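Not every chain of the complex is shown here; the ones you see sit where they belong.
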């Protein structure tokens, strides 16, 4: 009976060492990453019962994903793809640094998950969940997944489960207009909307003061909560007639990838454990900030670290 | 004006450290591998002008392939795939050891090369080549590639270029029967046939004494030369009415992958530089044996090493 | 409702690279190891529901143990030690090679587990288990653990759970006589005895033909099953009036540590899934043999690999 079920793709991430180029690297570090499993890991580590729903190739790489998620306390609910053509999506991540940006090369086409249908997924895990989460990446991966995403959101709603959705626009997957249209068609099934302010601008053509934009979205689509994130500028939330603002915590960024998901995982974990929205925004901000100091997509943090950071704006000194 | 042009797929090879399993490895060593580029590298390092014809994604991974081939003296003749869906085939190689075999997990479906047509390939490189080589892996990769393989073999023959072909049966790509049928349809275009004895048994249903089998194939299909390899048992060749036998050189095997291609590369290099068949078999055997001591698919050897091994059956002592 | 619960210490294992000495190594590879968690991992990977009962420091190192066990499907049932003096046992393993043996340096004194009492352990996990397993290492670690081991064995017996015990004599922990006395006092609580023949000789002073020794032990102490392992010489079992012999599968040994536990895990998994004793001995032998090719204490294998090895005496070739 999980608190939280997330649904989406998890990929194998392959990264050259710092300063090295993908073109000539001799070694690649491996990790796993995917918005929805990143969120599940953050939430599980912060005390929630979290499950992750997906489809994986029945292969060592598929087992890599479930093993690593389990190690962080996430329960995988997986349809295993036994076909010959089963594959795990991969992505190559090359760290940059001004003026060379961090570059992501996706090799995720035709991954097993792109064929996932509601009937084959072990959706029983959803039945008593308190919250269901997916992101705007999932419907972009294939028409089948677009349908499945909508079907799962609708089913969750029918079962009385709260639904949360992060736009997570990816320009390498689709255009802003196509994305905006798809997002909008899913909004009727969504209770909690999370979005980067810049994605709202680009895909939904909303500009202006963040709180006003959030309020407008909340009222137009009937969301329960709308949270807009603004990178280094923190986040705002509107909920139940109130607006909240939360600054980002400064961080020495070692690896920025996954910090947005850490924010969502921290926020949801705190809400699911009874925190109010302001509380949860602080949790999200702290989890995201800690994540930035850690290699890989996953927020390998503890509740104690998140609480200590909120309490003290810890300064990165030596504890001994 | 290359001596040798080879045509086929080259993949990114990803390997966990020895003793580690793909399921949980944190790092992967990268290399490149493909039967036809392996042959070109061995031949180029042994003194031939060698070119490699193929199609690659226009990406860091595609450039990885051309850069590494060039570093060994092979000239890439490449059609660059600029489409969004362009991808480089990859394969995961997990070293085993009795009783756990070395395992290869292919992730090569829909690689750019599978769409290569004769018209888009820079086949001008073929015009004055003395020898054209491809293997039985290439036609197995897609119907398009099966057609392209046949077209290139036929074109080479018409231009007066000698053609060589290694069966290279891969059970993860097709059945023995399907492979046998495809091979047989290509035989009219082929002058020099190389085959593992076990592939001849499995796909062409020929059993019996190796030299008799080789002779029967030579006469039935009108080959100029037939070479059968027998792993640790060496090789036999029939050519111009004569039969030759060559023992394998013993080796402390560090990495067996690519040793068959090293054999072919060594054989062809010696033939192209004027050696007779017996000479060339010895070159092939020595190159293959040295390859076994070297990490990766490629025979990173020198002509001096090959000649010294043939001359002296070098014993692996310390030279200082 | 696990099939199998194991109880014992799991340590952090720290190993220098091959050929390097602990005295001057710059890096250590980390892993986790402990007879009882090794058995649980092998059984879980081979399809059983397995839980591991122990006490750990509430620290990153403690979480390392539970995370890694979970990744293999083992459910940790842990009493967390929140005291300042909480520590995880560690051991340094330096690979050798004739004539320098592999050396183990224990630093496990006063580990949190040595203070574990039945009342603080989450023994509820034991209630419906089919089988309870521990080894002769556990009672050697502290007087408290000796008492706890006996109490848990007795409780399991009372609950109708089958009990299994591997002597696992460690000369760095106690003398053969002290060990023999402790083992014997636990025998009344034990159904299935596993022991290395050399430990039976050294600690129980039984010499002679393995099957005769096994039978004598079975009758003297009223065991349901007695299994004696003989390293490269395989194993024998007596059970229900029958004797069984199983050869060891040959292996290129990369890391021998944990292969005895892999044998036990394979044996128990097969028994718990309905196999007869002969079947289970083959499973144990195959799992142990595969383990030898894998780095670390854990048998990172799949049921398919174990079955394929039994079916075919796989030859370590390349599968591609």
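Letters are used for the chains, namely A, B and C, taken in the order the chains are written, and counting of residues starts over at 1 for each.
Here, a contact is a pair of C-beta atoms (placed from the backbone, for glycine too) under 8 Å apart; a residue touches a chain by one contact, two chains touch by 3 or more.
Only a predicted model underlies this, so the values are computations on that prediction, with no experimental measurement involved.
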| item | value |
| --- | --- |
| Full count of same-sequence chains in the assembly - 3 placed in this view | 6 |
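Note that only the chains that are shown with their structure count from here on.
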| item | value |
| --- | --- |
| Chain separated most widely from chain C, comparing mean CA positions | B |
| Chain A and chain B: spacing of chain centres that average the CA atoms, whole Å | 44 |
| Mean-CA-position distance for chain C and chain B (Å) | 46 |
| Mean-CA-position distance for chain C and chain A (Å) | 39 |
| Per-residue overlap in chain B, given as positions that touch at least 2 other chains | 21, 23-24 |
| Chain C residues touching chain A - in the complex, by the definition given at the top | 67-68, 70-73 |
| Chain A - residues contacting chain B, complex | 14, 21-30, 59-61, 63-64, 67, 85, 87-88, 90, 92, 94, 105, 107, 109-110 |
| Parts of chain B lying in touch with chain C, wherever the complex brings them together | 17-21, 23-24, 96-104, 106, 170-172, 256-257 |
